[in-house]
Every structure is written in C-alpha cells, then in structure tokens.
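Note that one protein chain is taken out, while the other chains of the complex remain in position.
Here is chain A:
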Amino acid sequence: MANRDTILASLKANKPKLIDLPFIDAAVFDEQLDLAAEFTKILEVVGGNVVAVSNDDEIASHLQNSFSELPIKYSTIDESYGSIDLETIANPKDLENLDVLVLESTIAVAENGAIWLADKNLPIRVLPFITKHLAIIISKKDIVPYMHQAYTKLNNTESDDYGVFISGPSKTADIEQSLVIGAHGALSLTVYLKG
C-alpha cells in the first residue's frame, strides 16, 4: 500500500489545475454514410469477405460450399452445423484444431468494418482467435456509422465482462512491411450481412 499512496500523492502534487473535460459532439463527424455499403467496402479493404444474404438458408448453403472439406466446426446459431460439443471442452487449449466458427453479433461499425463480439455471444473467449476460419452473422440494421455510436450502444446495454471489436482476419506486416493475412488469429473472416 505504501507504493500506491506514494504514487498517488506524487501525481496529486504534480498535476496541473483542473482542466475541463471536452464534450464529444458526434454530429461533427457525420457524413450521412450509406452504412451497409461503407461497412462492406471497408471490411473488404481490411481483408474480410462480405456476403449479403436474405435468409438463414443462404447462410447455411454458403457455409456448406465454403468449408465443406473442414471437419471441426462450431456454431452458436445452428446446433446441427457444429461437430463439437463445448461441454466437453475442459480447457480452452482443447479448441486448438477448430476449423470453422460461426457467431452472431449485434453491433457493427461502418467506418472501420469492426464487429463487436462479447461474452454473451461468445461461449469461450478464445474461440474467434483460435479458429482457422471465422464467420459472423450481422443484420444490416445493427450497423452504426462511427465508433461513437457503437459506444453509445454499448453504454446502453448491460456491460460485458469481455468484448472485442474485430475488423478483418488477423494480419501482420512485420517482415519488410509485406502484408500477410493470418498471423495468430483467424486466417479468414466471412461476414454474412442479413436484411
């Protein structure tokens, strides 16, 4: 505790006089985006694959066609799609061989293609990272224009113990600035845009 108090006392002694906290007026940034079009454009730029669908059958058949070769799958939406039972996963490490994961989200951001996944739609936190291929279903009506609106939406719902904005598949450019898709997280991201 001695450290804590010393550090806080020295910060208190050294800080300047109180400066006002600015107000965020999100209207300043508004460009009247076409949300679905912008979201699709940006997500494709960051390496994601966007598929517009009108019903769940289209999602099922697209999944079937895309990943038919891959044996280990899990979906939080459609039980019949999965090949594993999460109840049998004692340790998140046991998910190491997961090929395909299908999840649902209720917040997506047009300006940066980010999709919010949180504990409530994520039975085990490591799932969207450890899977080789990630598919997320989102409704057009759930796209907000900017991060400001995303946080307004998050502030209005019950707070999540863990949540992540995901924008595209994992990537790195650490070797001579050459972009390589598929670093530690998912190798691919497919987003099904409903409505």
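Here is the rule we go by: contacts are C-beta pairs under 8 Å (C-beta built on N, C-alpha and C of every residue); 3 or more make two chains touch, one makes a residue touch a chain; residues count from 1.
Basically, contacts and distances are computed from a predicted model.
When the unshown chain is looked up in UniProt, the name that turns up among "Cytochrome c", "2-aminoethylphosphonate ABC transporter ATP-binding protein", "Phosphonate transport system permease protein" or "Lactate utilization protein" is "Lactate utilization protein". Residue-wise, the contact with the chain that is not shown comes from A:42, picked out of A:42, A:135 or A:191. Listed here are the chain A residues that touch the chain not shown: 3-4, 6-22, 24, 28-31, 42, 45-46, 92-93, 96, 109, 111-114, 124-126, 129-130, 146-148, 150-152, 154-155, 159-178, 180, 182-186.
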